[in-house]
Every structure is written in structure tokens, then in C-alpha cells.
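Of the protein chains in this complex, all but one are displayed in their positions.
By letter and in written order, the chains are A and B; residue numbering begins at 1 in each of them.
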Amino acid sequence: MGSADILSTLPELVLIATALLLLVMESAAEPHRELLAATALGGLAIALVTALGYGADGLYYSGMLQVDPYARFVSALALVLAALAIMVAVPYLRRTLEERGEYYSLMLFATVGMLLMVKAQDLTMVFLGLELLSIPLYVLAGFYRHRSSSNEAGLKYLLLGAFAAGFFLFGIALLYGSTGTTSYSGMAQAINSGTELSRVLTLAGFGLLLVGFAFKVALAPFHMYAPDVYEGAPTSMSAFLSTGPKLAGFATLLKLIAVVFAGTMVHWWTAIWILAALTMTVGNLAALRQDSLKRMLAYSSVAHAGYLALAILVTNYDSGFAMLFYLTVYVLTTLAAFGIVSLLEEGEESAMPGVEACKGLARRNPWLAAAFTLALLSLAGFPPTAGFLGKFFLFNATLDAGYLWLVILAVLNSLVSVYYYLRPVVAMYMQPGKNTSALPIPRMLIPALLALAVVALGAGFIPAPLVHATASAISAIL
Amino acid sequence: MADTLYLLVLFPFIGFLVNGLGGRWLSGKQSGLVASLAVAGSFLIGAQLFLGLLARPEDNRRLVQTLFTWLPVGELNIHVTYVFDPLAAIMVLVITGVGLLIHIYSIGYMRDDPGIRRYFAYLNLFTFMMLNLVLSDSLVLLFMGWEGVGLCSYLLIGFWFSDAAKARAGMKAFVVNRIGDAGFLIAMIMIFDRFGTLSMADISWLAPGAGIDTTFITTVTLLMFVGAVGKSAQVPLYVWLPDAMAGPTPVSALIHAATMVTAGVYLVARNSALFALAPITMGIIAAIGTITALLAAIIAITQTDIKKVLAYSTISQLGYMFIALGVGAFSAAIFHLMTHAFFKALLFLGAGSVIHGMGDEQDLRKMGRLRQLMPTTFMTMTIGALAIAGLPGLAGFFSKDEILWSAFNSSGGISWIWLVGLATAGLTAFYMARMLFLTFFGERRWAEGVKPHESPSVMTVPLIILAFLSIVGGYAGVPEALGGHNALHHFLAPLMATFQASGEASQAANHPLELLLMLLSTGVVLVAAYYAYRFFVQQPGLPETAAGKFPQLYRLSNRRFYVDEIYALLIIRPFRALADLLWKWIDVRIIDNLVNLAGRTTERLGGALRLMQSGLIQHYASLLLLGVVFILLAVAMG
Partner (left out) sequence: MTTALFYLFSIFLLGSALFVVLNRHPVYSVVMLVFSFANLAGIYFLLEAYFIGILQVLVYAGAIMVLFLFVVMLLNVSPERPRARWVPLDRWWFGAVALVFVISLGALLVRGVGQLPSARSEVPDGFGGITQIAEALFSRYLLPFETAALLLTVALVGTVFLAKRKI
């Protein structure tokens, strides 16, 4: 291990140091609570700079990690996402009197997990990254210990997550048994040269890895926890739960397939085909019936996982590019949508605002209503939002690979989805609300809304910068 | 001069922003003024560009403004480009011209509505979207407009949200349109996959080239046509349009008669190069158009709601346009689109004026003898009705006869398309006359306390202008058989592909035959109108009598009536029965139910999924386990 190795993990080290500092600050005799969020954001900012600017590309820690433009892009996105998630959380936590250093600290640990996952070049690192992402999330989902819904969410997530992690680990074991290694390059070599001991065990191992990923990104039928957990978790956390694991999961899975398993596609394309079809259909149909906004967004996130699975199915340059573009747009819009929902909770009797809560919002807070509309339209894939472009790239790549029926199903699904995305829009603009006073918009929420506007509208009208960024990132692995 | 093209689109958008965001500081009237000014600005620019276009040589009438390159990556090169060519010019003038009149009219009509600012904001947004739809060269931008107008329509139908029925109507329009949109979107992706471009100009240029198989073209055009069927309310996706009448009447006039519903016609005409290569699709288009034209006209006969009569009439007339498209007479379809926009907007606004004057009464059975009380409305609506019926000299006459002549020609003689078209012309005259007579003639049937009055001039002036347009609008395309030059046809010709079985090719020939057919259709129209007069003015009880509902039958013993009676028994009654059957049974039961079923099934499926979401972690784990089994078997056993 040399200094180059340490330099390559500088963002992670910065985050870990900040997270530990936050714990110390929290345990001080008179904690300065107002400094906690600022510290966490500062750590993320430094990590972002180091992630983008420091260290050369290459393999580090004896081939455990690989730094390349792809990893840098996804890391940067993950760091921005975490920062915005923290900003969304600040007003929510302060309002509910739950602002604590552990929240931010665990968020940073989870982010470290995400970074390690996408940089990983070895399945052991993938697994450790995955757990480092998951364990803080289990705790954070149950962060509101006095709310039974939050407790339930945390416990459900933990139990099912541990169940899925078991399969993932078993999959690694089978792959090790068959190929004699856990490193990407070693496995790829064994598989492509046919020197693996058993093709069946290799495939079974891959299938079990798929189970682990499918659980994290909530592909049906591994999605069952998602609506319950996202709904029960604190809303500021649901924002991160429905985006962070998807980002890390899809980005890692795409790299894994592209580098290691691309050659065995004939064996697994049917499985992913069916998973994708099932997921988008189940997600959209279930979302149709939801009145709770959080639950609706939860099912919507399941449906989006189904679309994203198309990119995994195809795994070529076009689909990878489409996936990164789609992911970028998806995580930022979903985050903002949850952020807005977390505001709407104020003044509601239950902690779970329904579509009702949107009524008259256009009159109360025109800009907030416009932002929410933008987020929903982008999620629905209305042109000219970036959500439309993402769907277009994705479906086009899928069609190029010859999956016509799947594309037709996806198009039908995305049109069905418009129905539930527009319900809050109609409520906001067409229906009078009981409450007419404007909601105070916390300053901390504004960056999230700006990010939403930039990505959903900006990348919709002027997609070139984002397209260039994602295209150059994806060319590192495909 | 193409530099000002973007202003066309910008003005309504500014209007939308002003009304949408600053509406709270405007009075209702000011808000209407802002909205109208925005559209007026677009109209003036459109007119100026149109004149500039006319000044150019015929083969160079195409103004292009590329605002920016949207996607400059690799094979993707999508520009945001507005194209102003003859087809776009006509659409723009119709949208902004008729739209402007409807905006002005709305100032009076919506005066007392508390949501008037919102209303004008959406109306401007609609205009913006519609202009994007017709001006864009890229299918993506067109699709944006396409979805956008649908969204506005959805918002405007449910404008008076207090009413559950209206909310449901909005929902229905929404669901039906999704089916159409799916077709459009898939067609778009397939086109991009094959041609590598989404510019319609490029596609039109590439399509006739070698190497494109018929199956592909047929599939793509059929999918596009599915989109058109949904948007333009053709069989079997027409059910949403009559329900959409729940919205305010000016909205019906603008969106559900003059502009949005014609987007399907525009789409087919704009991509005529593709469609001309797909004879199977063209046959289907003609057939659907024919069925729709006849079916909707028959249903219109028995409707008692004045707006429903007009709604079915719109569907029927759209069917006419699709007949024209199906036989390859693309420019005739656009011609009819234009004249139809004039007289149908007029009729809707007139109906709105009546409804307004009657204190929100829409039932024809509760009107009558309004002639003297609403003279301007009466005069203008009569002109509109005459125009749509196709009275020689008025707008509808020229466009309708061009379509009938093309239909006649395309098969080289009498065909069922032509026959049905002719019959529909008669039916149109009949139901229009019926509507007029029931509204303005006969006994006064309104309730005590209703004080019908003429509408204010802010509403009647647009009526007068539209009436004027309904008279002169047809002179843009006087056929050569009548000594005209068919100017519109030649104006559009460079853009329109030639379909192999086109009726236009041989149109120049045989002027005497064309004249004869014109006389024939005029005769049919006059006879139909006469019978409407007999039934609804001279003998108002007749249809009911014929149906045997009234014992007065026996008091009427004069011989002439006896003949009528036989006629009524033999023709009117089966007809009524048929119309009832079509409307109550096919329309309400089957198609409505099918649409509802589609909606309900998805909802039920959603419900079943909710049942599975029991919340019990053991259930989740067991499903997870099944998922593992599935993946293992699919991946490793395959």
C-alpha cells in the first residue's frame, strides 16, 4: 500500500473523518446542533472536490478498487445526491425536533458504501460496500424511534435486507468456487476462456448476485419491502432510500455485467427481461391505486427500476449511456419530489400526506407547485423534460437490441403512469384547498429545487452537457 | 424574415406566464385582455409571415428557424427547429385567428367565473402547445405539443371541478388519449431506429428511397394513425369527445372543434410521404373515416343537448377529413379542416351564446322561438349551419365537394365511400336544420323565469367575424370545374405526396361529371333540410307521432300527412331506432364500457397487487424466495 492508494480513497477517508467528527460533536456536553449539517455538507463538498480532481485513474489496493471516469461520474453524482438529501433533511429534522448528529453521520457512512461499490473491482469490496450502504439505511429508516411506522420500516428493511444479503454472499461463494477468484478481471478471464470449473455454478452465483442487487434497487418480486419502508421511514429518508441504493446498485451491476458477465448473456437475458417487464407493470399498476403521496412515489420508484433494468438487459454503450442519463435525472427529480412532500406534511394530521394535501397548493405556493409539477412531469416522461429524453434514450437502445415487445410494454407502462403523476398536478391547480396560507419554504430546500430545475428542465432543453458527461463516463467501461 | 418565427410561439407563452404567475394581480378582464393580446400578436406575425411566404416562388416556400441544437451527440442531431411552410401557415392562421376570436369571446362568456385567470392561463398554454405542434419539424417537439394540448384539454375539461361528472369526463378523455399516444410514441421510436432522424422533413425525403420494406412502413403509419384516431376522436376512440363537452363552451369551440382534434389530420397530412407508401394503412384510414362520418352523423340526429349535437357533428366532419386523407386527397383534408374550423367554431360559440342567454340551459327541448330575442346569434348560427350543410357558395360546400369528388375519383366511380359521404352530407343538413329549428323556431318551450337575451357585443362580434369567414373561407379553394383555380390545393401541393390511387391525379379531367355530382349532393342537402323543416317546424309533433307516442295521430287525417306518416314509419322510425341503438347501445354500452373496462381492469389489477402487499414480512420473504427460485431456474438451468 502506498500513498497513491490512500490518495485514491481520499473522498472516502474525508467522509469517514467527517462522520466520526459528527459523532464526537453530537456527544459533546453542549452540542452545537446548528453546526452539524454544515459540517456534514462541508465534508461532502471536500469529498466531491477530491473525487473529481485527485489521483490518477487506475487500479488501487492490489486490484480491489478501480478509479476511472465511470466511477468518478457516479461518485460525484452520489456525493451531490447525499448533499441534497441532507439539505432536504435539515428542515424536516428541525421541525420534528429530531436533528441529531447520528443522522448525518450515518448518511455519510452510507455514502462511503456507495462510493466503494462503484469503485470496486472485486466482489468482496462490492459486498462490503453494499453492507456499508445498507446498515446505515436500516438504522435511518427506523430513525424516528417514537414513531411505530418508522420502527416497523427499519425492522422490515433490516430483516429482508439481511435475507437478500445472504443470497448475495452465497452467490459470491459459488462464483469463487467455480472461478477460484473474486476479482472482476480474474472472473472475466475464467469465464471467457472457459477455464471455470462449472458453468452451472457460475451462473447460479451470478443469479444470486442478481437477487442481491434486485433487492437493493427494488425489482419485482424483490420490491415488496419498498412501499412499506419508504412510507414508514422519515420522509427526508425516503428521499434517499428511493434514490441512493438505486444509483449505487444499478451503476455497480452494469459495470459487473459489462466487465464480467457480458459473455454469458444468452443464459440470463430471459430472466432480466421478465424481471423488467414484471417490475414496471407491478410498479405502475400499484401506484395507480395509491392515495398517499409517499406510497405513490415509492411505487413509482419501483416502476423506474423496471425501466432501468432495460439498460442492464442490453448492456452496451447506448444502453449504458441511457442508464446513466436516466439515473441522473431520476435521482435528482425523485429527491426533490420527496423533499416537497416532506414540506406538505406540515399541518397534516397524519405524517403521510395524501393527494388531498396538494389541493390548492398552486394558490398557496405557486413556485413550489410549479416545481412539484416539473418533478412529476419529468418522472412521467413528458417532453421536453429530461425525463422524456432519458426514456427516449433508454427505449431506443432497447429497441436497437431487438426487444420490440418489451419497448411496447414499457411505452404503455409509461403512459399509464401519467395518470397517477398527474393526479397531484390536478389537485394542485384545479382544486381549492382548505388551507390558503403559504407554506414557508425553508432555505435548505432551495438547492434541491434548483437541482431539480437544472436537471429536469435544463437538461431537457440543453441536454448536450449532461449527454457529454455521461457519454464520456460510460466509455470507460463499455 | 424567418427570424421572427419564434415570436409566434413566444407570445402565448408569455401570456401564460403572466396569467399563470401574476394572475392574482389582474382583474378578470385584464387577464382576458393579456391573453387575447398574446394571441393577437401571434396572429399578426403569422399573417406577416404568410404574406412573405406567398411572395416567394412556389418551390421555395419554406421558412426555417433553428433556435438551437438540442442534441449534438453522435448520430443524434436533434435541432429545435420551427418550420413555416404552407401547411404550417394554414394551421397557424387557423389556430391564432380562430383562437383569437375565441379568446375575445371568452372575456364575455367567462366574465363571472371566479377561475377566469386560470382559464386564460390554460388557454394561452394550449395555444403555445398547439403552435409547437404545427410548427416543429422534429417529431419530439411535435410530441411535446401533442402531449401538451392533451394536458391542457384535460385541465380545461375539468375546469369546473366541483362537478364529479366533469372530473370523470376529463379522466375519460385522458385514458382514451393514452391509447393513441402509445401508438404515436412507439411509431416515433421505430422511425428513429430505422431512419436515425426525427426530423419530419428528412423522413419524408428518406422514406420513398429504396430499401424500406412495406411491412415497416405499414406498421409505423398504422401506429401513427392510432395516435391520430385517439386525438381526432375517430371510431373506436371517439367516446371521449362528447363527454369533453362538459368543459366551458369556448373551450369546446377552440380545442374540441377547431384545433386540437384536428391534430390527427395534421399529423397524417404532414407525413403524407410516409402514408402514401402504405396503401393498406390508407385503406384503413378511409374505412375508419367513412364509418365515423356516418355513425356520428346518425347519432347527432337524436341528441337533445345542443353541445352534444355539435360534438357528434364534429366527429362526423373529422371523419370526412379522414376520408380525404385515406383516398390520398391530403390537401382537401386540410381545406376542410380550415373551413370546418370557421363554421364549427362559429356554431359552438353561437351555441354558447344561446346557453349564456338562456341561463345555462343546453337542452334543445327547452328552447324554441329564440329568433327575435337573439337576432345576431340566430343570423350567424344560420350561416354556420348553412356552411356546414354545404349550401353552394358557402365555405363547407367547396371543401366537402372536393372530398366527395376525390372519393369518387379514387375508385374511378361510385364506391361505398362516396355513397356514405353523400348520405352523410344529407344527414348533416338534416341534424343541423333540426338544431336550428328547435332552437330558434317553433313554440317557445322554455320555463318561466328564464329571460333569454342577446349576448354582449364582446361575444357577438367574434360570431359575426366567424360568420363572414364561413361565407368566404371556401373561396380559397374554388374547384376548376366552377371556374376557380383551387388556390389552396396548389399552395399545399409541393408538400403533399402523391398516393398511387389518389383521386387528385385525374381531378382536372371531367368537369361536367364533377358539376353533376355537385348538383346531386346539393339536391340531397336541400331535400334533407326540407324534411327537417317539415318535421320540426311545420309538424313539430311528427317524429313523436310517428313513433306512436301520441294519440293525436288519429286526428290528423289529411292525405299529405298520411304520406309523411308512411315515410315517417318506414324511414324515420327505423332510423330513430337505429340512431338510438347506435348511441345507447354501441356508444354508451359497448364502447363506453370497453373504455371503462380498460380503466377498471388496470385499477383492479392494482387492487389485487395491493392485496398482496399485506405488510406481513413473512409474505414478502416468501415471495422473495420464489423470486430467487425463478432467477436460479431461469439463469442457471436454461
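By our rule, contacts are C-beta pairs under 8 Å (C-beta built on N, C-alpha and C of every residue); 3 or more make two chains touch, one makes a residue touch a chain.
Everything numeric here is computed off the predicted structure, so don't read it as measured data.
Asks: So one chain is hidden, and I want to know which residue out of A:33, A:95, A:147 or A:199 touches that hidden chain in the complete assembly.
Replies: Of the candidates A:33, A:95, A:147 or A:199, A:199 is in touch with the missing chain.
Asks: Where the complex has a chain not shown, which of A:32, A:145 or A:443 is the residue touching it?
Replies: Considering the complete complex, A:145 is the one touching the chain left out.
Asks: Have a look at A:65, A:86 or A:286 and name the one touching the chain we're not showing.
Replies: Candidates A:65, A:86 or A:286; residue touching the omitted chain: A:65.
Asks: Just the residue numbers, please: which parts of chain B touch the chain that's not shown?
Replies: Against the left-out chain, chain B lists 616, 618-619, 622, 625-626, 628-629, 632-633, 636-637.
Asks: Name, in rising order, the residues on chain A that touch the hidden chain in the full complex.
Replies: 1, 9, 16, 23, 61-65, 100, 102, 105-106, 109, 112, 116, 122, 124-125, 128-129, 131-132, 135-136, 138-139, 142, 145, 154, 174, 178, 197-201, 204
Assume only the chains that are shown with their structure count from here on.
Asks: Taking each chain's centre as the mean position of its Cα atoms, how many Å separate chain A from chain B?
Replies: Chain centres of chain A and chain B, defined by C-alpha means, are spaced 44 Å apart.
Asks: Considering the complex alone, what residue numbers of chain A touch chain B?
Replies: 156, 159-160, 163-164, 167, 200-201, 203-204, 206-208, 210-211, 214-215, 220-222, 224-225, 227-228, 267-268, 270-271, 274-275, 282, 285-289, 366, 382-384, 388-389, 392, 395-396, 399-400, 407-408, 411-412, 415-416, 418-419, 422, 426, 429-431, 461-464, 467-468, 471
Asks: Which residues of chain B touch chain A in their complex?
Replies: So the residues of chain B in touch with chain A come to 20-21, 68-74, 118, 140-141, 143-144, 147-148, 151, 154-155, 158-159, 161, 174-175, 178, 181-182, 185-186, 189-190, 192-193, 602-603, 605-607, 609-610, 612-613, 615, 617, 619-621, 623-624, 626-628, 630-632, 634-636, 638.
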